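Working notes, beginning with the structure itself.
One protein chain omitted, others in place.
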Amino acid sequence: MTVGLQHYVVLSAILFSIGLYGTLGRRNAIVVLMGIELMLNAANISLVAFSRYLTPPALTGQVFALFVIVVAAAEAAVALAIIMTIYRNRRTIEVDKIDLMKW
Amino acid sequence: MNLWLLAPELSLFFTAVVVLLLGLASSRRGIVIGVSLLGVLVSFVFAAFLWSGTPQATFNGMLSVDQFAVFFKFIVLAALVLVILASADYDYKVEQVRAEYFTLILISAVGLMLLSSARELITIYVSLEMSSISLYVLAGFLRDRRSSEAGLKYLLLGSVASATLLYGMSFVYGLTGKTELGQIASAIQSLSLSGLLDNPALLLGLVLVAGGFGFKISSFPFQMWVPDVYEGAPTPITGYLSVASKAAGFAAVMRIFYDAFGAPSWLGQNWGLLFAGLSIATMTVGNIVATAQANIKRMMAYSSIAQAGYIMVGLAAVSMGQSVAPAARSALAFFLASYTLTNMGAFVAIIAFSNKTNSDLIVDYSGMGRRAPLLALGLTLCLVSLLGLPPTAGLIAKVYIFNAAVQQGLLWLVIVAVLNTVVSAYYYLRVVKLMWLGNPVSEEPVPSSAALRTALFLACAGILLLGIVPDLLVRLSETAGHSLL
Partner (left out) sequence: MPYQLAWFIWTLPVFAFLAITLVLRPFFNHRPHWSAYATITAIGAAFVLSIWALITVLQSPDHLLAVPRIEWAVIDGFTIHLGLLVDSLTAIMLVVVTGVSLLVQIYSQGYMHGDPGYPRYFAWMALFTANMLGLVMADSLLFMYVFWEGVGLCSYLLIGFWFHKKSAADAAKKAFLVTRLGDFGFLAGILTLYFSQNTFDIEALRTAAAAGAIAGTTLTLAAIGIFAGAAGKSAQFPLHTWLPDAMEGPTPVSSLIHAATMVAAGVFLVARMFPVFAYSETALNVVAGIGAFTAIFAASMGLVANDIKRVMAYSTISQLGYMMLALGAGGLAAYASGGSLPIEEAISLGVAVGMFHLFNHAFFKCLLFLGCGSVNHATGTFDMRYMGGLRKYMPFTTLTFVIASLSLAGIWPLSGFWSKDEILVTSWNYIPVWFYVALVTVFMTAFYCFRAVFLTFSGEYRGGEPGAHVAAHSTPGHEQSHMPHESPRVMLVPMGVLAVLSIVSGWINLSGGFSSFLGHSAESEGGWLQTLFGVFTHPLPFISLATAAAGIFLAFAMYNRKWVSATAVGRAFSPIYKVLYNKYWMDELYQGILVKSFLLNGLFRGAQEMDADVVDGVANGIGNTVVGFGKGMRRMETGQLQGYAVAIAVGLVAIMLGLYFWT
């Protein structure tokens, strides 16, 4: 079996779904964050795969993925900082307990 | 490549760095705010120069500096001035890190200004994140229970939305092999599709991108973060989120869906219809739930959702007809400008009240007409403008955008929007009534600082000016609407 574009696309779809599941279903804020990172990486995989298979000489997709990685790192840093303050305030990082504001 | 074309953003970014460094030496309020305002002024001057230039693309087509983009830069800068002034009386809560606070505001503004120019997927994504990450921090800046909750909610949901957007973009890229909007458009046309279902990847990419931006512009069903974040975030940031970030989001949506997905015309009509449908849901949900709110920041959050619904009427109108309508783009630009002044003005008044009363409950606004007549008058004017009564900018904005929609055959949508406006009278006027006819909770007057009064005065003067002589801005927004590259 040769690995082709569709395998990468399916892989990225699976990864995206796992990430989405983590985001929607897990309670720990850190795990939710990991889910989001998975979703971003799913997008990266498909970007790189499309770039490699569809527009071989140009590296647009790869460059895009690099930017995404940088942005995701910044996002994670900020997220961890905010989760820290949440923890200081309430001694929990269970996202379903963080519902002071509603309705 | 001409760096001058990037001068407004560069100068603002430079200001941000200067403010940050100043913070190491001194974080005196006057200095920090003075430098920030000066930077905004410089950026404004650069933007004004760009306004008179010819529209052109730069950085190999990544950015387009046309009047449409410059118009939105003006909007962001105007919001920036108001938010800086509004923060002047609020930053006692962040005294230790005042310089960082203003730096983050400035950097997010740079991101928003870039976003309004961006016409390439990577640039769009990066500038979007540049503003978003700053705003995540700002939303949680107070580090108390509410603010940090707002920050977390905004960050996690915002990241989900941007991951969605990114995934959508990867399909658009995969389908067309391009990231530059104009090239994407020609690639899509060369696919010679006759319907959206001919290529499910296009459908997937389109919807995911729409969803990512739907979050930014708080469209239904991506609007649910809005009330919680608006309630918890520091009030100046709430105001800023509700106007600048929304305005730039609309500019980007306009550019993406016009530049990349505007042709062939069936495609334009498809997303026009999509936005029309979302617009109805958005404004209805916003207005109806706003009637049941007890906290004024939450009420304003739902109100801003409803306003986003009205703006989406203009978005739908752009491509619903047989041809793309520049009139609808001008209307949208005008509406956002008027909305920026009005909503920021309202939030400035809210800050002034809550500084004294420490409460955001609507009932505590009772009798404010007696305790702080000028503030109450300003807030009344802003609410009346949000409702869209004469002689305010809000009326002209509504007429402008609804008229554009009617001309594109969207009468049904406008009727729904007008009915929605009637509903909105309930909650806007309830506050007005309470302020002027209610009995004051206490007789103590509500003082306000000079900075807040200046901000409120600027906003109100703008509202009245645009309401009485709308031609001033109508001309500008017409130029903007017709200039899109």
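Here the chain labels run A and B in written order, and each chain numbers its own residues starting at 1.
Please note the rule applied: contacts are C-beta pairs under 8 Å (C-beta built on N, C-alpha and C of every residue); 3 or more make two chains touch, one makes a residue touch a chain.
All values derive from a computational prediction rather than experimental measurement.
Only one residue from B:G211, B:P234, B:G309 or B:G394 touches the chain missing from this view: B:G211. Touch with the hidden chain on the side of chain B covers residues 152-153, 156-157, 160-161, 164, 195-197, 203-204, 207-208, 210-211, 214-215, 220-222, 224-225, 227-228, 270, 273-274, 277-278, 285, 287-293, 327, 330-331, 373, 390, 396, 399-400, 403-404, 407, 423, 425-426, 429-430, 432-433, 437, 470-471, 474, 478. By the touch definition given at the top, chain A reaches the unshown chain through residues 20, 23-25, 32, 95-96, 98-103.
Rule of thumb we're sticking to: only the chains that are shown with their structure count from here on.
Rounded to whole angstrom, the centroid-to-centroid distance between chain A and chain B, based on C-alpha atoms, equals 26 Å. Residues 121-122, 125-126, 129, 133, 136-137, 140, 143-146, 148-153, 155-156, 159-160, 163-164, 166-167, 169-171, 173-174, 177-179, 227-228, 231-232 of chain B are the ones that touch chain A when the two sit in their complex. Across the complex, chain A meets chain B through its residues 9, 12, 16, 19, 23, 29, 32-33, 36, 39-40, 42-43, 46-47, 49-51, 54-55, 58, 60-61, 63-64, 67-68, 71, 74-75, 78-79, 81-83, 85-86, 88-90, 95, 98, 100-102.
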